[in-house]
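Omission of a single protein chain aside, the complex is shown with its protein chains in their original locations.
Then we have chain A:
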Amino acid sequence: MELYMSLTIGVLFTVGVYLILSKSLLRIILGTSFLTHGVHLLLLTMSRLKTGAAPLLGEKADSYVDPLPQALILTSIVISFGVTSFFIVLAYKAYRKLGTDDMEQLRGEQHE
């Protein structure tokens, strides 16, 4: 399963990066979500899949899956929620103020 998961992760990253490189601000924001999903699955896959029960000691299982990546991912999910919301609002504000969401038009000007 790890093999197929790795390929899926590759697809998520490819889609995410492609979206981020596009010109539309909305696509860029969606792209970051894809990257986040890719990273989360990558962390899980790297620690090997389904090696035991869920990390709840009440289960009294012989072995548990690695809890550490899960803790990292949980943190990351919540943070990326905050960051994505911030992004959306920034994009929406920028669009209302400047009337475009094309990144090439939003380019910073050269300051001399």
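In the analysis below, contacts are C-beta pairs under 8 Å (C-beta built on N, C-alpha and C of every residue); 3 or more make two chains touch, one makes a residue touch a chain; residues count from 1.
Methods note: contacts and distances are computed from a predicted model.
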Absent chain [UniProt protein name; select from "Cytochrome (Ubi)quinol oxidase subunit III", "Carbamoyl phosphate synthase small chain", "nitrile hydratase" or "Na+/H+ antiporter subunit A"]: "Na+/H+ antiporter subunit A"
Residues of chain A in contact with the chain not shown: 1-24, 26-28, 30, 33-34, 37-38, 40-42, 44-58, 64-68, 70-71, 73-75, 77-79, 81-86, 88-93, 95-101, 103-104, 106-110
